[in-house]
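In this view, the complex is presented without one of its protein chains, the others remaining in place.
And now, chain A:
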Amino acid sequence: MIGGLFIYNHKGEVLISRVYRDDIGRHAVDAFRVNVIHARQQVRSPVTNIARTSFFHVKRSNIWLAAVTKQNVNAAMVFEFLYKMCDVMAAYFGKISEENIKNNFVLIYELLDEILDFGYPQNSETGALKTFITQQGIKGQHQTKEEQSQITSQVTGQIGWRREGIKYRRNELFLDVLESVNLLMSPQGQVLSAHVSGRVVMKSYLSGMPECKFGMNDKIVIDKAGKGGVTDDVAKSTTGKQSIAIDDCTFNQCVRLSKFDSERSISFIPPDGEYELMRYRTTKDIILPFRVIPLVREVGRTKLEVKVVIKSNFKPSLLAQKIEVRIPTPLNTSGVQVICMKGKAKYKASENAIVWKIKRMAGMKESQISAEIELLPTNDKKKWARPPISMNFEVPFAPSGLKVRYLKVFESKLNYSDHDVIKWVRYIGRSGIYETRC
């Protein structure tokens, strides 16, 4: 199991050091600094073995978190824990920065004592932790016996993510379907790989212990429903069009997985506040919101001509926002002239790229940029690697085609029904890694 956990600043100074196991000596903390943080080359692996001691590290801005062990631990678990640790810290004091860590070091030690016992991760849900580890000193001494046992049963219980007795005057929930669409396209316009990874993020402000059921246009569910009734092929094909094939999905721990496995229904008691309900991935019938058509021509040894056309490919009534096209330029670029039809384009020498920004663009439109790149002559034998042209954007629909069908709320003990809950749904499609080779 995890033998110890260290947090360093970018210089390699120790901000937090907590050792859980006797086999981790005093030198471990320095070994990591010397061999990884101060290493000359770029880090080649997130797992490093130094003198039979294994170090796992993640970086958040310029802060290093390292877990250390001498045993054959579950590596996936260690990384999941380190991410969780970052989430918990962020939930307590915001951004993970040297200053915040220094200011909250007592709190961090307290958290580390609670969520990692002898190197075994324990309940690390912030909802539960916040009931008894607070920044304003401990509530402990003022709690009644009932309150205390309520805390412990929540921390250890089946519904460790939600406490009892939550009350809201207005029962309200927000559903955000956030998708990132990823594309790798060949210069000829052939899709090499494309997938959507989506998340359903929910903000729930509901009283009591509500039982929720979430439904979407999942092809398997809809086909099953179609088969149940007396339907003909026509009906099936019409519903089939609106449904999407989900390659795979994963759920927050509040979702009953065995129920999903047997009935494919998503039912759960939600945590209070904001959390991620599910993640999913689709690869079939993805709507690619933009198409990038590059044209690069080398004119002699000292000049490049680049022309890039982008086409928006969605309903004309919808507007894409925050569009940015990044066209890489060779390292030996000496000057660039750009002409674009829409938006603004600039050559950024420090980033070796032409950055073309368009605030808004409606569907089924087309725009174009052309640039002349002057090159300095070099003796470098190696050809320019031509990195792909990448793109960023945001569109108000789900590129996967996912639709929320319902989110039902049942709370039998309190007297509010599904109709009384105010529900909001929003779809946002963003670019993930959206690249076209040129």
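To be clear about the criterion, a residue touches a chain if its C-beta (ideal position, glycine included) is under 8 Å from a C-beta of that chain, and two chains touch if they have at least 3 such contacts; residues count from 1.
Everything that follows uses one rule, which is that contacts and distances are computed from a predicted model.
S.K.: There's a gap in the complex where one chain should be. From "hydroxymethylglutaryl-CoA lyase", "MICOS complex subunit MIC10", "Calcium and integrin-binding protein 1" or "AP complex subunit beta", what does UniProt name that chain?
M.R.: "AP complex subunit beta"
S.K.: With the full complex in mind, choose from A:F56, A:F268, A:F314 or A:Y427 the residue touching the hidden chain.
M.R.: In the full complex, the listed residue that touches the missing chain is A:F56.
S.K.: Which residue from A:F132, A:F314 or A:Y427 sits in contact with the chain not drawn here?
M.R.: Counting the whole complex, the residue in contact with the absent chain is A:F132.
S.K.: Hey, which chain A residues sit against the chain that's not shown?
M.R.: 1, 13-17, 20-23, 26-27, 29-30, 42-47, 49, 52, 54, 56-58, 69-77, 79-83, 105-106, 109-110, 113, 117-118, 120-125, 132, 137-138, 140-141, 143, 145, 148-149, 151-153, 155-158, 160, 184, 186, 192-193, 195, 197, 247-253, 256-258, 260-261, 276, 278-279, 281, 381-383, 385-388, 390, 433, 435, 437
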